[in-house]
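Missing here: one protein chain of the complex. Every other protein chain is in place.
Moving on, here comes chain A:
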Amino acid sequence: MFLMTATSLCSSNVYMSDSRRFKSYNKMAGERNPASCYLDERTFQLCCQLFLQHSETIQDGWSWEQIKGTDEGFMKKTVLMPVKPSVLHKQHEYSIQDENMVTDDIQANVEDETAGVQAVCEIHAVLRYEYHVLYSCSYQIPVLYFRASTLDGRPLSLEEVWSNVHPNYRQRLQQGPWDTLTQQEHPLLGQPFFMLHPCRTEEFMKPALDLAQAENKRMNYIVTWLSVVGPVLRLDVPLSYSTEVSAPD
């Protein structure tokens, strides 16, 4: 169906062994089309356009935000998401003695549902998640930014966002919390968002890209990428995107 022949999408894992580095170099040098090693911004925008057309068809709620006076923009979608009240903790427990990393808290909160639960009367709390798909010219790949808040506008803390990461992904991401899911300034809006760090993207994407290339198929990069990273953050990408959205020419 849809393929983009891409190799390493960004600087790989920081502490690569020599043999792996050598392999990557060879891949880039000869085995694949050098022009498609990375996603250039034009292709990013074309993929998004095709993605958005389908979103319109199935009313999936994505829209394009153009930056006034520039040729830059990003995709955006807002979702209301019911979650178990245990995801929400007491608002930002900041302690003047506590200078430790948050991983200890995450573990405790995952295991003990009743610890620090806000006095919430409903069976489910509803959260508002806003997802943005941006292009990174430094790494030449797309990046997923998002922010989350309760319905009354209270922004979620990093710990609460962690609690809401799909359990299947939590352990893998937890190995390097500061490398994968972090709070960042949105490069176009200047406000605090959370970001799924691009340097881990290759781990998620590589199997999908290798398979598509092996089957000699052209792929819409954004469809494949978002289908892989979206579910980590509870963003659903319906299957019809994979069947209906084409690659740009």
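We adopt the following convention: a contact is a pair of C-beta atoms (placed from the backbone, for glycine too) under 8 Å apart; a residue touches a chain by one contact, two chains touch by 3 or more; residues count from 1.
We take it that contacts and distances are computed from a predicted model.
Student: According to its UniProt entry, is the unseen chain "Large ribosomal subunit protein uL4m", "Malate dehydrogenase", "Autophagy protein 5" or "Cornichon family member 1"?
Tutor: "Autophagy protein 5"
Student: In the complete assembly, which of A:P85, A:P187 or A:P231 touches the absent chain?
Tutor: Here the residue in touch with the unshown chain is A:P187.
Student: Mind pulling the chain A residues that touch the left-out chain?
Tutor: Chain A touches the missing chain through residues 10-12, 14-16, 21, 67, 92, 94, 96, 98-102, 137-139, 155, 157-158, 178-179, 182-185, 187-192, 197, 199.
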